[in-house]
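The structure follows.
The other protein chains are all here in position, but one chain of the complex has been omitted.
Going in written order, the chains are labelled A, B and C, and every chain counts its residues from 1.
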Amino acid sequence: MLKGYTVPLTPEGASQLTPPPPWHYSSDCIAIEYWADPAAVTALLPPGLVPDEADQGRAFFWFLDWQFTGENDELTDPARYQYREAFVLVEARLDGKPVNFCPYIFVDNDAALARGWVQGYPKKLGSVFQTRSFAAPSAAAAPVAAGSRFGASISAHGERLATARIQLEAKVDDPRTVFNRPTIIRRYFPQLSAGKQDQPAVNELTLSLMDDLTFTDVWAASAELSIPVVAGEDMHAIAPLRVGRGYRFGMAYSVTDLPILKNYLA
Amino acid sequence: MLKGYTVPLTPEGASQLTPPPPWHYSSDCIAIEYWADPAAVTALLPPGLVPDEADQGRAFFWFLDWQFTGENDELTDPARYQYREAFVLVEARLDGKPVNFCPYIFVDNDAALARGWVQGYPKKLGSVFQTRSFAAPSAAAAPVAAGSRFGASISAHGERLATARIQLEAKVDDPRTVFNRPTIIRRYFPQLSAGKQDQPAVNELTLSLMDDLTFTDVWAASAELSIPVVAGEDMHAIAPLRVGRGYRFGMAYSVTDLPILKNYLA
Amino acid sequence: MLKGYTVPLTPEGASQLTPPPPWHYSSDCIAIEYWADPAAVTALLPPGLVPDEADQGRAFFWFLDWQFTGENDELTDPARYQYREAFVLVEARLDGKPVNFCPYIFVDNDAALARGWVQGYPKKLGSVFQTRSFAAPSAAAAPVAAGSRFGASISAHGERLATARIQLEAKVDDPRTVFNRPTIIRRYFPQLSAGKQDQPAVNELTLSLMDDLTFTDVWAASAELSIPVVAGEDMHAIAPLRVGRGYRFGMAYSVTDLPILKNYLA
Partner (left out) sequence: MLKGYTVPLTPEGASQLTPPPPWHYSSDCIAIEYWADPAAVTALLPPGLVPDEADQGRAFFWFLDWQFTGENDELTDPARYQYREAFVLVEARLDGKPVNFCPYIFVDNDAALARGWVQGYPKKLGSVFQTRSFAAPSAAAAPVAAGSRFGASISAHGERLATARIQLEAKVDDPRTVFNRPTIIRRYFPQLSAGKQDQPAVNELTLSLMDDLTFTDVWAASAELSIPVVAGEDMHAIAPLRVGRGYRFGMAYSVTDLPILKNYLA
């Protein structure tokens, strides 16, 4: 009997890229609000999503240090399951409601890549860093406090794709005033058989369902963000025209389900 | 209009993990023939494949330095498209015919990971090395000649999964006496929606079709191979009980199609 | 005018591997007390250090997530300056006084490697991970609290050199009851000129002077530690015969000076 939520399938099931849900996550996050060319944002939306006319071109660029665990203490195997991530969320409307859509996302770990593909996050590999806040007082500690400066960056294939810096200003009492849209993604898996290479086997609009979503210690900050032109990457098309507020916070949630909003193949 | 053979789908299509076929490959390869526990090999076979009773437990462990190109000179962007790979092929029968099946495979590049998933290769990330043969004469050159020694290794998450060493003995005139079985793989993509997490969205037995398959400069060698026990990996269940011949050679082929042999969902 | 505390020396001084002191550090640490073969520990001591007969073979294995800064906000460039480290400290005596000596140390960053060589830490590159404690509550968060489990590992060249796991039990009120010995290192730089290759250019016993050394949130833990046999590394000679207590804590200090205790060339 072969076991595995993902490949490789084996009799023991230990080799699978990721254990099955539930998946539990906790993270430190830096997110930067910005505005891109509205036409470039619109051009990235999948069928069914329309531009959010209320605040055109608004987006958030996120950097995350993640810890993952399933049900077998995976958090104590950090070489295999701890990871870093960067992504952009652009604002849109689905059936009239405000949502985020994720067109670009990078991680540094294959288990995270596999979970992302299964959900609909279009993950590629990248090298992600963010300034951390350490408990032991020092000029190097970057405490979560007014005046602290944090940097963050994402690179892939040795090219810098985005760089950010923020300086903390004030605690945000109610994070839901900032982070309050559901995230929509597109689950997509191609075919390779001749004549079907333009017909994906899986093509669905999905909701990134986050159980027990928690934000902690949310601070607002002044912010800088750059998304340079890089050969072989299209992300610069939604480079910032204007940068808004930065945020630094903790976030946790669990994943146990994936609502399918549309099946494009039906 | 969104473009992309794989995600991410973008208006320009430059961000996709891999361009669409045709995919062209050339490689330097080290392969080691060995025999594992026949029961452990049988336990890895997907439905429809049966043990090859003719030579039970026979397998080959491969290490490959790959160069990839599509139709846009991708070989001149080696930071993005050059990669290294290691895999094991176990021998089996499909409808009475001798075939290979690939239960474990590792690469160091996300484009290669994506292409593998689309074909049915159960790729995970790893760090792969093999001694190379250089043209400039030196004690360090490892020429393709009798007596030359080559080493190879695959590691993932900082754990050594296999180590090999070979010493070249004699040229093989007809490589088809050694490499003559088609490779069968399992194309598999999970669902995450509640209640369907044990029902994959894609579950097919496929043939790894290799157009214009070419072997060059095939040398036979004495060989050593170890596959140690590693927590979180099942590959040691098919560790060598006996090691046969090693081989060092060049190999090239193209991919334009993927025959589906069985659809397990039908 | 060429500038640089280390190479490369340039007119602008931006390319230097590390800025000059002061160097400020803050870290999260996991340390495991253990006992190795006393003869193996003694065999690693440089001239002038003698075994500590009080508790023979006692050592600590450390894993550290570090943030570094100099005087130019280097902590906001984490891709360049944030790093991870693992090392072992063995106990010894110098002029009758209890000290630690560092025979093995690994980092994942070249600036840290360079600073280490300049001080006398015999740094090599490695890949280091430890479970982190995140603020947002989750099964993945690993809070600093009784019962939390942390893992840690160090690998180099794809070989696992040490793996540890701890489970927090109780806060330590006075960290100086645990960490109270100065660390002695050996500053060493070879010559390559023919006839002098066994005569280092620099060969000194030094004190790793830590200004404003601070420990925070020190917890004691039950602990496991393994240091397996790996080809090409000698560290397994001081593998644990017995494992004592584990500790998890924050640590910060600054470096501005390096006392030279002995010049072996004088």
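One rule holds for everything that comes next: a residue touches a chain if its C-beta (ideal position, glycine included) is under 8 Å from a C-beta of that chain, and two chains touch if they have at least 3 such contacts.
Computed from a prediction, not measured in an experiment: that's the story for all the values here.
Taking the complete complex into account, A:Arg160 is the one of A:Lys3, A:Arg160 or A:His236 that touches the chain left out. Only one of the listed residues, C:Gly48, C:Pro122, C:Pro182 or C:Pro228, touches the absent chain: C:Pro122. Here the missing chain is touched by one residue of B:Asp37, B:Asp77, B:Glu169 or B:Asp257, and it is B:Asp77.
Checked against the full complex, the candidates B:Gln67, B:Ser193 or B:Ser226 give a single residue touching the omitted chain, namely B:Gln67. By the touch rule set out above, subunit B reaches the unshown chain at residues 24-28, 65, 67-69, 73, 75-79, 82, 127, 129-132, 134-142, 149-153, 155, 165, 212, 214-217, 250-254. Against the chain not shown here, subunit C presents residues 2, 5-15, 17, 20-21, 40, 43-44, 46, 77, 79-80, 103-105, 109-110, 113, 117-119, 122-125, 157-159, 186, 188-194, 197, 201-202, 231-235, 237, 255-260. Although one chain is not displayed, its contacts with subunit A can still be listed: residues 127, 129, 153-155, 157-160.
The working rule: only the chains that are shown with their structure count from here on.
Measuring from the average of all protein CA coordinates, the nearest chain centre is that of A. Copies subunit A and subunit C of the same sequence differ by a rotation of 180 degrees once their CA atoms are superposed, given in steps of 5.
The two sequence copies subunit A and subunit B touch through a face in which the numbers common to both exceed half of the numbers used overall.
The distance from the centre of subunit B to the centre of subunit C, each centre being the mean of the chain's C-alpha atoms, comes to 39 Å. Look at where the CA atoms of subunit A average out and do the same for subunit B: the two points lie 31 Å apart.
Residues of subunit C in contact with at least two other chains: 127, 129, 153, 155.
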